[in-house]
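Note sheet for the following structure.
Removed from the display is one protein chain of the complex; every other protein chain stays in position.
Now for chain A:
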Amino acid sequence: MWLSKFQFPSRSIFKGVFLGHKLPLLVRLTSTTTNSKSNGSIPTQYTELSPLLVKQAEKYEAELKDLDKDLSCGIHFDVNKQKHYAKLSALTDTFIEYKEKLNELKSLQEMIVSDPSLRAEAEQEYAELVPQYETTSSRLVNKLLPPHPFADKPSLLELRPGVGGIEAMIFTQNLLDMYIGYANYRKWKYRIISKNENESGSGIIDAILSIEEAGSYDRLRFEAGVHRVQRIPSTETKGRTHTSTAAVVVLPQIGDESAKSIDAYERTFKPGEIRVDIMRASGKGGQHVNTTDSAVRLTHIPSGIVVSMQDERSQHKNKAKAFTILRARLAEKERLEKEEKERKARKSQVSSTNRSDKIRTYNFPQNRITDHRCGFTLLDLPGVLSGERLDEVIEAMSKYDSTERAKELLESN
(Lines give C-alpha, C1' and ligand atoms only; values in the text may rest on other atoms or scores of the structure.)
Protein backbone atom coordinates (compact mmCIF):
# COMPACT_ATOMS: atom_id res chain seq x y z
CA MET A 1 0.00 0.00 0.00
CA TRP A 2 2.59 2.56 1.05
CA LEU A 3 4.78 1.38 -1.77
CA SER A 4 2.33 2.43 -4.40
CA LYS A 5 2.05 5.80 -2.72
CA PHE A 6 5.77 6.08 -2.81
CA GLN A 7 5.85 5.39 -6.50
CA PHE A 8 3.22 7.94 -7.35
CA PRO A 9 4.00 10.85 -5.09
CA SER A 10 0.63 12.46 -5.14
CA ARG A 11 1.47 15.62 -3.28
CA SER A 12 5.02 16.27 -4.29
CA ILE A 13 5.69 18.98 -6.83
CA PHE A 14 7.46 16.75 -9.22
CA LYS A 15 8.14 18.12 -12.64
CA GLY A 16 8.61 15.68 -15.41
CA VAL A 17 6.98 13.10 -17.55
CA PHE A 18 6.05 9.61 -16.75
CA LEU A 19 3.81 7.29 -18.61
CA GLY A 20 0.86 6.18 -16.58
CA HIS A 21 0.21 3.21 -18.76
CA LYS A 22 3.14 2.78 -21.02
CA LEU A 23 1.98 4.06 -24.38
CA PRO A 24 1.54 1.03 -26.58
CA LEU A 25 3.03 2.60 -29.67
CA LEU A 26 2.56 0.41 -32.68
CA VAL A 27 1.57 -2.47 -30.53
CA ARG A 28 -0.77 -4.87 -32.27
CA LEU A 29 0.08 -3.80 -35.73
CA THR A 30 3.66 -4.75 -35.23
CA SER A 31 5.38 -7.92 -34.33
CA THR A 32 7.80 -7.47 -31.53
CA THR A 33 11.13 -9.14 -32.03
CA THR A 34 13.01 -10.02 -28.96
CA ASN A 35 16.08 -10.56 -30.91
CA SER A 36 18.96 -12.31 -29.39
CA LYS A 37 18.11 -15.83 -28.58
CA SER A 38 21.55 -16.50 -27.22
CA ASN A 39 21.47 -13.98 -24.40
CA GLY A 40 19.34 -11.14 -23.18
CA SER A 41 22.01 -8.50 -23.39
CA ILE A 42 20.66 -6.67 -26.41
CA PRO A 43 20.12 -3.19 -25.02
CA THR A 44 16.90 -2.18 -26.74
CA GLN A 45 14.47 -3.98 -28.86
CA TYR A 46 12.73 -2.69 -31.95
CA THR A 47 9.44 -3.50 -33.56
CA GLU A 48 8.88 -4.33 -37.16
CA LEU A 49 5.84 -3.04 -39.04
CA SER A 50 3.05 -5.48 -39.69
CA PRO A 51 3.39 -7.31 -43.02
CA LEU A 52 0.07 -5.86 -44.13
CA LEU A 53 1.33 -2.32 -43.86
CA VAL A 54 4.59 -3.27 -45.55
CA LYS A 55 2.59 -4.76 -48.38
CA GLN A 56 0.64 -1.55 -48.69
CA ALA A 57 3.86 0.44 -48.86
CA GLU A 58 5.23 -1.89 -51.52
CA LYS A 59 2.10 -1.38 -53.54
CA TYR A 60 2.62 2.37 -53.47
CA GLU A 61 6.27 1.89 -54.40
CA ALA A 62 5.26 -0.11 -57.46
CA GLU A 63 2.71 2.55 -58.40
CA LEU A 64 5.39 5.21 -58.18
CA LYS A 65 7.61 3.21 -60.54
CA ASP A 66 4.80 3.09 -63.08
CA LEU A 67 4.27 6.83 -62.78
CA ASP A 68 8.01 7.37 -63.17
CA LYS A 69 7.87 5.45 -66.41
CA ASP A 70 4.98 7.60 -67.63
CA LEU A 71 6.89 10.70 -66.70
CA SER A 72 9.99 9.66 -68.60
CA CYS A 73 7.81 8.93 -71.64
CA GLY A 74 6.75 12.56 -71.49
CA ILE A 75 3.11 12.02 -70.57
CA HIS A 76 1.57 15.20 -69.23
CA PHE A 77 0.58 15.22 -65.55
CA ASP A 78 -2.36 17.33 -64.44
CA VAL A 79 -2.46 18.99 -61.03
CA ASN A 80 -4.12 16.06 -59.26
CA LYS A 81 -1.70 13.58 -60.72
CA GLN A 82 1.22 15.79 -59.76
CA LYS A 83 -0.05 15.93 -56.19
CA HIS A 84 -0.48 12.18 -56.13
CA TYR A 85 3.01 11.74 -57.52
CA ALA A 86 4.52 14.03 -54.89
CA LYS A 87 2.70 12.13 -52.16
CA LEU A 88 3.85 8.77 -53.46
CA SER A 89 7.45 9.81 -53.79
CA ALA A 90 7.52 11.20 -50.24
CA LEU A 91 6.00 7.97 -48.98
CA THR A 92 8.42 5.82 -50.92
CA ASP A 93 11.38 7.84 -49.66
CA THR A 94 10.29 7.14 -46.11
CA PHE A 95 9.72 3.51 -46.94
CA ILE A 96 13.24 3.17 -48.40
CA GLU A 97 14.67 4.89 -45.32
CA TYR A 98 12.70 2.49 -43.18
CA LYS A 99 14.03 -0.54 -45.02
CA GLU A 100 17.60 0.72 -44.81
CA LYS A 101 17.37 1.28 -41.10
CA LEU A 102 15.76 -2.09 -40.59
CA ASN A 103 18.51 -3.85 -42.53
CA GLU A 104 21.17 -1.99 -40.60
CA LEU A 105 19.60 -3.07 -37.33
CA LYS A 106 19.45 -6.65 -38.50
CA SER A 107 23.07 -6.73 -39.56
CA LEU A 108 24.13 -5.11 -36.30
CA GLN A 109 22.28 -7.80 -34.44
CA GLU A 110 24.07 -10.48 -36.32
CA MET A 111 27.34 -8.79 -35.59
CA ILE A 112 26.61 -8.67 -31.90
CA VAL A 113 25.93 -12.35 -31.85
CA SER A 114 28.63 -13.54 -34.21
CA ASP A 115 31.58 -11.23 -33.67
CA PRO A 116 32.50 -10.78 -30.01
CA SER A 117 35.43 -8.49 -30.85
CA LEU A 118 33.16 -5.81 -32.27
CA ARG A 119 30.35 -6.39 -29.87
CA ALA A 120 30.73 -3.35 -27.67
CA GLU A 121 30.81 -0.95 -30.59
CA ALA A 122 27.97 -2.68 -32.36
CA GLU A 123 25.82 -2.56 -29.27
CA GLN A 124 26.39 1.16 -28.90
CA GLU A 125 25.57 1.79 -32.51
CA TYR A 126 22.51 -0.38 -32.21
CA ALA A 127 21.26 1.59 -29.21
CA GLU A 128 21.67 4.82 -31.13
CA LEU A 129 19.92 3.50 -34.18
CA VAL A 130 16.78 2.19 -32.50
CA PRO A 131 15.18 5.57 -31.69
CA GLN A 132 15.93 6.81 -35.20
CA TYR A 133 14.32 3.72 -36.56
CA GLU A 134 11.25 4.23 -34.41
CA THR A 135 10.75 7.78 -35.70
CA THR A 136 11.06 6.64 -39.28
CA SER A 137 8.64 3.81 -38.80
CA SER A 138 6.01 5.96 -37.09
CA ARG A 139 6.41 8.52 -39.87
CA LEU A 140 5.81 5.77 -42.37
CA VAL A 141 2.69 4.60 -40.55
CA ASN A 142 1.35 8.14 -40.57
CA LYS A 143 1.90 8.42 -44.27
CA LEU A 144 0.25 5.10 -44.98
CA LEU A 145 -2.88 6.09 -43.10
CA PRO A 146 -5.53 7.92 -45.06
CA PRO A 147 -5.29 11.60 -44.07
CA HIS A 148 -8.04 13.22 -42.05
CA PRO A 149 -10.47 14.94 -44.43
CA PHE A 150 -9.85 18.32 -42.76
CA ALA A 151 -6.18 17.79 -41.91
CA ASP A 152 -5.00 20.82 -43.84
CA LYS A 153 -7.66 23.21 -42.56
CA PRO A 154 -7.39 26.07 -40.10
CA SER A 155 -9.52 25.59 -37.01
CA LEU A 156 -12.13 27.12 -34.75
CA LEU A 157 -12.23 26.36 -31.03
CA GLU A 158 -15.46 26.82 -29.13
CA LEU A 159 -15.23 26.80 -25.35
CA ARG A 160 -18.08 26.57 -22.89
CA PRO A 161 -18.21 25.92 -19.17
CA GLY A 162 -19.85 22.67 -18.06
CA VAL A 163 -20.79 21.77 -14.51
CA GLY A 164 -19.33 23.79 -11.67
CA GLY A 165 -20.80 27.29 -11.87
CA ILE A 166 -18.35 30.19 -11.68
CA GLU A 167 -15.41 27.85 -11.10
CA ALA A 168 -16.22 26.18 -14.43
CA MET A 169 -16.31 29.63 -16.08
CA ILE A 170 -12.90 30.44 -14.62
CA PHE A 171 -11.58 27.11 -15.86
CA THR A 172 -12.97 27.88 -19.33
CA GLN A 173 -10.98 31.12 -19.21
CA ASN A 174 -7.88 29.10 -18.20
CA LEU A 175 -8.40 26.81 -21.18
CA LEU A 176 -8.81 29.77 -23.54
CA ASP A 177 -5.55 31.23 -22.21
CA MET A 178 -3.91 27.84 -22.69
CA TYR A 179 -4.90 27.67 -26.35
CA ILE A 180 -3.81 31.26 -26.93
CA GLY A 181 -0.51 30.41 -25.25
CA TYR A 182 -0.22 27.33 -27.43
CA ALA A 183 -0.88 29.39 -30.58
CA ASN A 184 1.86 31.79 -29.48
CA TYR A 185 4.20 28.90 -28.77
CA ARG A 186 3.63 27.47 -32.26
CA LYS A 187 3.73 30.99 -33.76
CA TRP A 188 0.24 30.57 -35.17
CA LYS A 189 -1.96 33.51 -36.04
CA TYR A 190 -5.11 33.56 -33.95
CA ARG A 191 -8.12 35.78 -33.30
CA ILE A 192 -10.80 35.76 -30.66
CA ILE A 193 -13.97 35.78 -32.72
CA SER A 194 -16.32 36.17 -29.82
CA LYS A 195 -16.06 36.12 -26.07
CA ASN A 196 -18.77 36.59 -23.48
CA GLU A 197 -17.48 37.38 -20.06
CA ASN A 198 -19.34 36.50 -16.93
CA GLU A 199 -20.95 39.77 -15.95
CA SER A 200 -21.07 39.08 -12.25
CA GLY A 201 -17.56 37.93 -11.48
CA SER A 202 -14.73 36.27 -13.30
CA GLY A 203 -14.62 33.65 -16.00
CA ILE A 204 -16.29 33.40 -19.39
CA ILE A 205 -19.67 32.17 -20.56
CA ASP A 206 -18.44 31.19 -24.00
CA ALA A 207 -15.68 32.00 -26.42
CA ILE A 208 -14.76 31.20 -29.99
CA LEU A 209 -11.10 31.25 -30.93
CA SER A 210 -10.06 31.15 -34.54
CA ILE A 211 -6.62 29.70 -35.31
CA GLU A 212 -5.80 30.82 -38.80
CA GLU A 213 -2.91 28.43 -39.41
CA ALA A 214 -3.63 25.88 -42.14
CA GLY A 215 -3.32 22.41 -40.67
CA SER A 216 -3.97 23.53 -37.10
CA TYR A 217 -7.18 21.50 -37.14
CA ASP A 218 -5.19 18.29 -37.50
CA ARG A 219 -3.26 19.16 -34.35
CA LEU A 220 -6.09 20.57 -32.28
CA ARG A 221 -8.86 18.13 -33.15
CA PHE A 222 -7.80 15.94 -30.21
CA GLU A 223 -8.80 18.76 -27.89
CA ALA A 224 -12.49 18.23 -28.58
CA GLY A 225 -14.37 16.90 -25.59
CA VAL A 226 -14.96 17.53 -21.93
CA HIS A 227 -12.01 18.77 -19.89
CA ARG A 228 -12.16 18.25 -16.15
CA VAL A 229 -10.46 20.28 -13.46
CA GLN A 230 -9.85 19.31 -9.86
CA ARG A 231 -8.73 22.09 -7.55
CA ILE A 232 -9.63 24.32 -4.65
CA PRO A 233 -11.46 27.17 -6.40
CA SER A 234 -10.71 30.75 -5.53
CA THR A 235 -14.42 31.04 -4.75
CA GLU A 236 -14.19 28.28 -2.12
CA THR A 237 -13.95 29.43 1.47
CA LYS A 238 -13.65 26.12 3.30
CA GLY A 239 -10.70 24.72 1.37
CA ARG A 240 -12.50 21.85 -0.31
CA THR A 241 -11.40 20.50 -3.68
CA HIS A 242 -14.02 20.84 -6.40
CA THR A 243 -14.41 19.06 -9.70
CA SER A 244 -15.67 21.17 -12.62
CA THR A 245 -15.72 20.77 -16.34
CA ALA A 246 -15.52 22.74 -19.55
CA ALA A 247 -16.43 21.60 -23.04
CA VAL A 248 -14.26 22.24 -26.08
CA VAL A 249 -15.55 21.86 -29.61
CA VAL A 250 -13.02 21.91 -32.44
CA LEU A 251 -14.26 22.75 -35.91
CA PRO A 252 -12.48 22.94 -39.24
CA GLN A 253 -12.58 26.33 -40.94
CA ILE A 254 -13.81 25.99 -44.47
CA GLY A 255 -12.62 28.82 -46.66
CA ASP A 256 -11.86 32.26 -45.28
CA GLU A 257 -14.26 34.82 -43.94
CA SER A 258 -13.07 37.96 -45.62
CA ALA A 259 -15.84 40.29 -46.60
CA LYS A 260 -15.67 39.19 -50.20
CA SER A 261 -16.19 35.52 -49.60
CA ILE A 262 -19.29 35.95 -47.45
CA ASP A 263 -21.34 36.33 -50.59
CA ALA A 264 -19.82 33.15 -51.91
CA TYR A 265 -20.98 31.41 -48.71
CA GLU A 266 -24.48 32.63 -49.04
CA ARG A 267 -24.58 31.47 -52.60
CA THR A 268 -23.51 27.91 -51.82
CA PHE A 269 -26.65 27.44 -49.75
CA LYS A 270 -29.91 26.75 -51.50
CA PRO A 271 -32.42 29.59 -51.40
CA GLY A 272 -34.65 29.16 -48.37
CA GLU A 273 -32.13 27.01 -46.54
CA ILE A 274 -30.82 29.87 -44.45
CA ARG A 275 -32.86 32.36 -42.50
CA VAL A 276 -31.08 35.58 -41.59
CA ASP A 277 -32.53 37.45 -38.63
CA ILE A 278 -31.40 40.87 -37.51
CA MET A 279 -32.27 42.96 -34.52
CA ARG A 280 -35.75 44.18 -35.42
CA ALA A 281 -36.04 47.79 -34.45
CA SER A 282 -39.27 49.69 -34.32
CA GLY A 283 -39.39 53.08 -35.97
CA LYS A 284 -38.33 54.09 -39.41
CA GLY A 285 -34.66 53.17 -39.32
CA GLY A 286 -32.25 54.56 -41.89
CA GLN A 287 -31.26 58.16 -41.27
CA HIS A 288 -33.64 58.37 -38.30
CA VAL A 289 -31.44 56.16 -36.09
CA ASN A 290 -27.70 55.82 -35.51
CA THR A 291 -27.56 53.07 -32.89
CA THR A 292 -25.25 50.20 -33.74
CA ASP A 293 -27.73 47.35 -34.09
CA SER A 294 -25.36 44.88 -35.64
CA ALA A 295 -26.39 41.52 -34.14
CA VAL A 296 -27.16 38.78 -36.65
CA ARG A 297 -28.68 35.35 -36.23
CA LEU A 298 -28.47 32.62 -38.86
CA THR A 299 -30.71 29.56 -38.85
CA HIS A 300 -29.86 26.63 -41.05
CA ILE A 301 -33.34 25.22 -41.50
CA PRO A 302 -32.55 21.61 -42.61
CA SER A 303 -30.27 20.92 -39.65
CA GLY A 304 -31.72 23.37 -37.13
CA ILE A 305 -28.28 24.83 -36.38
CA VAL A 306 -28.51 28.40 -35.08
CA VAL A 307 -25.56 30.79 -34.99
CA SER A 308 -25.76 34.22 -33.37
CA MET A 309 -23.06 36.83 -33.72
CA GLN A 310 -22.93 40.34 -32.30
CA ASP A 311 -19.31 41.12 -31.55
CA GLU A 312 -18.61 43.37 -34.53
CA ARG A 313 -19.91 46.89 -35.06
CA SER A 314 -20.79 46.02 -38.64
CA GLN A 315 -23.76 43.82 -39.41
CA HIS A 316 -22.01 42.71 -42.56
CA LYS A 317 -18.98 41.47 -40.60
CA ASN A 318 -21.15 39.71 -38.04
CA LYS A 319 -22.88 37.96 -40.89
CA ALA A 320 -19.54 36.89 -42.37
CA LYS A 321 -18.40 35.49 -39.01
CA ALA A 322 -21.69 33.72 -38.44
CA PHE A 323 -21.44 32.08 -41.86
CA THR A 324 -17.91 30.88 -41.08
CA ILE A 325 -19.09 29.25 -37.88
CA LEU A 326 -22.16 27.77 -39.53
CA ARG A 327 -20.06 26.27 -42.31
CA ALA A 328 -17.63 24.83 -39.81
CA ARG A 329 -20.41 23.29 -37.73
CA LEU A 330 -22.06 21.77 -40.78
CA ALA A 331 -18.80 20.33 -42.05
CA GLU A 332 -18.03 18.80 -38.67
CA LYS A 333 -21.53 17.40 -38.39
CA GLU A 334 -21.31 15.77 -41.80
CA ARG A 335 -17.91 14.32 -40.98
CA LEU A 336 -19.13 12.83 -37.70
CA GLU A 337 -22.16 11.32 -39.38
CA LYS A 338 -20.00 9.82 -42.09
CA GLU A 339 -17.54 8.43 -39.56
CA GLU A 340 -20.35 6.96 -37.53
CA LYS A 341 -21.73 5.24 -40.61
CA GLU A 342 -18.35 3.79 -41.51
CA ARG A 343 -17.83 2.58 -37.98
CA LYS A 344 -21.20 0.88 -37.91
CA ALA A 345 -20.47 -0.75 -41.22
CA ARG A 346 -17.27 -2.13 -39.80
CA LYS A 347 -19.05 -3.20 -36.63
CA SER A 348 -15.97 -2.36 -34.65
CA GLN A 349 -16.23 -0.95 -31.19
CA VAL A 350 -16.76 2.73 -30.91
CA SER A 351 -13.41 4.11 -29.96
CA SER A 352 -13.01 6.13 -26.82
CA THR A 353 -12.54 9.35 -28.75
CA ASN A 354 -16.27 9.88 -28.52
CA ARG A 355 -16.78 13.53 -27.78
CA SER A 356 -19.25 13.02 -24.98
CA ASP A 357 -16.59 11.50 -22.72
CA LYS A 358 -14.34 13.47 -20.48
CA ILE A 359 -11.04 13.41 -22.21
CA ARG A 360 -8.59 14.98 -19.83
CA THR A 361 -8.16 15.83 -16.17
CA TYR A 362 -6.27 18.82 -14.81
CA ASN A 363 -5.49 17.97 -11.19
CA PHE A 364 -4.03 20.95 -9.35
CA PRO A 365 -3.21 19.38 -5.95
CA GLN A 366 -1.11 16.76 -7.74
CA ASN A 367 0.21 19.18 -10.39
CA ARG A 368 -0.90 16.54 -12.88
CA ILE A 369 -2.48 16.37 -16.31
CA THR A 370 -3.84 13.05 -17.53
CA ASP A 371 -5.33 12.37 -20.91
CA HIS A 372 -7.80 9.56 -20.40
CA ARG A 373 -7.86 8.39 -23.97
CA CYS A 374 -4.20 7.51 -24.33
CA GLY A 375 -3.34 7.35 -20.65
CA PHE A 376 -0.64 9.98 -20.97
CA THR A 377 0.27 11.83 -17.81
CA LEU A 378 2.42 14.92 -17.45
CA LEU A 379 3.39 16.42 -14.10
CA ASP A 380 3.62 20.08 -15.01
CA LEU A 381 0.30 21.87 -14.86
CA PRO A 382 1.64 25.44 -15.16
CA GLY A 383 3.67 24.38 -18.18
CA VAL A 384 0.64 22.91 -19.94
CA LEU A 385 -1.77 25.69 -18.99
CA SER A 386 0.65 28.31 -20.29
CA GLY A 387 0.54 26.44 -23.58
CA GLU A 388 4.25 25.68 -23.62
CA ARG A 389 4.03 21.98 -22.90
CA LEU A 390 0.58 21.30 -24.33
CA ASP A 391 2.37 20.08 -27.42
CA GLU A 392 3.64 17.03 -25.52
CA VAL A 393 0.10 16.02 -24.58
CA ILE A 394 -1.09 16.56 -28.13
CA GLU A 395 1.86 14.62 -29.49
CA ALA A 396 0.99 11.64 -27.27
CA MET A 397 -2.62 11.83 -28.47
CA SER A 398 -1.53 12.10 -32.08
CA LYS A 399 0.59 8.95 -31.75
CA TYR A 400 -2.25 7.16 -30.02
CA ASP A 401 -4.61 8.25 -32.76
CA SER A 402 -2.43 6.97 -35.58
CA THR A 403 -2.10 3.66 -33.77
CA GLU A 404 -5.85 3.43 -33.43
CA ARG A 405 -6.44 4.38 -37.02
CA ALA A 406 -3.85 1.92 -38.25
CA LYS A 407 -5.65 -0.74 -36.24
CA GLU A 408 -8.94 0.19 -37.86
CA LEU A 409 -7.30 0.15 -41.25
CA LEU A 410 -5.96 -3.34 -40.66
CA GLU A 411 -9.30 -4.55 -39.37
CA SER A 412 -11.09 -3.29 -42.41
CA ASN A 413 -8.62 -4.94 -44.78
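We adopt the following convention: contacts are C-beta pairs under 8 Å (C-beta built on N, C-alpha and C of every residue); 3 or more make two chains touch, one makes a residue touch a chain; residues count from 1.
Here is the rule we go by: contacts and distances are computed from a predicted model.
One chain of the complex is hidden; its UniProt record names it "peptide chain release factor N(5)-glutamine methyltransferase", one of "STIP1 homology and U box-containing protein 1", "peptide chain release factor N(5)-glutamine methyltransferase", "NEDD8-conjugating enzyme UBC12" or "Vacuolar protein-sorting-associated protein 25". The residue from A:315, A:370 or A:403 that touches the chain not shown here is A:315.
Residues of chain A in touch with the missing chain: 199-200, 258-260, 263, 267, 276, 278, 280-281, 283-294, 310-317.
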